[in-house]
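A single protein chain has been omitted from the complex, and every remaining protein chain is retained in its original position.
Note that the chains take the letters A and B in the order they are written out, and that residue 1 is the start of every chain.
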Amino acid sequence: MRAWVAVALLACAGCAPVAPYQRAYLARPDMALDASPGMMRAMERTFSAKEAANGGSSVGGGGCGCN
Amino acid sequence: MHSGSEAPGSLHALSRAALALPILAIPVEAGAAEIGEMGFTILGYKERGLMKVVEPVLWGKARIGETWEVQANVALDIVSGASPEGVSNISGTPVQLVSAASVTDRRYLGDVRVSRRMGELTLGISRSFSEENDYRSHAYGIEARWDLNERNTTLAFGYGQSADSIGSTLEPTLDERRDTREYLFGVTQVLSRFDLVQSTVTVARGRGWFNDPYKFTRTFYPDGAPAFLFDLRPSSRDSFAWLTRYRRHVPGADGTLQAEYRYYSDDWDVRAHTLEVAWQQSLGERWAVRPALRYHTQGAARFYSPVVPRPAPAELSSDPRLAAFGGISTSVRGILKLDGGLLIELTVGNVHNTRDFRAGGNGSPTYPTLQAWYGILGISRPF
Partner (left out) sequence: MSLRLLALAACLAAFPAAAVEPGGAMPSISMPRLEKPAERFALASLKGKVVYVDFWASWCVPCRISMPALDALQKKHEQAGFAVVGINKDATTGDAERFLKRVPVGFTLVADASDEAARAFDVKTMPSGYLVDRKGVVRHVHRGFTKETAAALDAEVGKLLAEKP
């Protein structure tokens, strides 16, 4: 339930849209939502081997020999 | 014997020497439009007293024509050193037993993603592999992204399916399967010229073999024979993960706030919260530094136990990954961007997991404290 409310709020927030020519800050590399593929894989590897709570950002990744 | 991660799957890897050289050698003309980017990353991870991981990754993305894009990664995951085998209370309280011999395991991983942009809609398919001597995983994914509101809002829908084969170097006859389906829905919303947020929900349903063939629990009782169980987990796992990411640029400070929160829950009764906050500070035109702090807290799976009760239950695991604990990780990244687009990033971090860090207390009493250091070097360039 909380998840759907948050999504609705997010959709409403878009009603003061940022024009295509105003995206100078949003286009910065440090504003990207994903780091480089290599960095993301390394960070995921570091933590997911020790924690039970994985996933959430993408689908279709293979599983692991998690021992 | 090894510890793996839930990282995306694999293609067969190339030799490491060949991986590093081509990236720096390709010339880039000034003013050329970028059609893509490629990079090399290497992770070094070391736990105090336990295992060591080295993982080189080679990745690339390229636009083909005006509407197609291809991304591919290959990685080699090398785990060596002592690894945990089981939990025994022979010394009085349950402790982790660690293998006497140092074994080196190699895992080959890779994935490919192809996508096509058609106006506001982008469709993509992906395939990934993970291969090692006692485990194989093949996965497929499809994803659709829909840009709305002059790209202020993007909706993402995804479906993924993976098929895993589990074996064991200790028990050559072991040949089990596990299938997982995942469903993803996400919204990315531009909030202003300075900030944006992305929130994604993933529901996964797994069926099949979840036991760890290398782990066991042995409990000695003063009044009788010791109780012994191999790792026994349910034959299904349904999970829910909700990940929210936020980015805000602060022009006055020439820095960007990056924050991320994930809530996780599954039908093994594991509940976890992970929060990461980072600040990327620009230092002039070329340099940036990014300190980060990550906090993770989780509750134990309902069948987690470091001792085998009597009578022995149908499900039990003493794997510390399923225990109740908290972890604090600090890291710093240094970033250098050179003319011509070459980007060099070096991250150094520490991972510290203990029972005491669990939010609200009640960490598993015998959880073995983890102390680890890691370093990640990444080099990339456009082409």
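One rule holds in what follows: a residue touches a chain if its C-beta (ideal position, glycine included) is under 8 Å from a C-beta of that chain, and two chains touch if they have at least 3 such contacts.
All values derive from a computational prediction rather than experimental measurement.
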If the hidden chain were put back, which of B:T153, B:T297 or B:S364 would touch it? B:T153
Given B:E34, B:D269 or B:D356, the residue that touches the chain left out of view is B:E34
Going by the touch rule given at the top, which residues of subunit A touch the chain that is not shown? 4, 7-8, 11-12, 14-15, 17, 19-25, 27-28
In the full complex, subunit B touches the hidden chain through residues 30-34, 66, 148-150, 152-153, 251, 285, 339
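The criterion applied here is as follows: only the chains that are shown with their structure count from here on.
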Using the average of all C-alpha atoms in each chain as its centre, how far is it in Å between subunit A and subunit B? 13
Taking the complex as given, what residues does subunit B use to touch subunit A? 1-10, 37, 39-43, 45, 53, 55, 57-59, 61, 71, 73, 75, 77, 83, 105, 107, 109, 111, 126-130, 132, 134-135, 137-143, 148-153, 158-162, 164, 166, 178, 180, 182-184, 187-194, 196-202, 204, 212-215, 239, 241-245, 247, 249, 251, 256, 258, 262, 264, 266, 268, 270, 272, 274, 280, 282, 288, 290, 294, 296, 298, 301, 320-322, 327, 329, 345, 347, 349, 351, 353, 370, 372, 374, 376, 378, 380
Residue ranges of subunit A in contact with subunit B within the complex: 3, 6-7, 10-11, 13-14, 16-20, 22-26, 28, 30-33, 36-39, 41-67
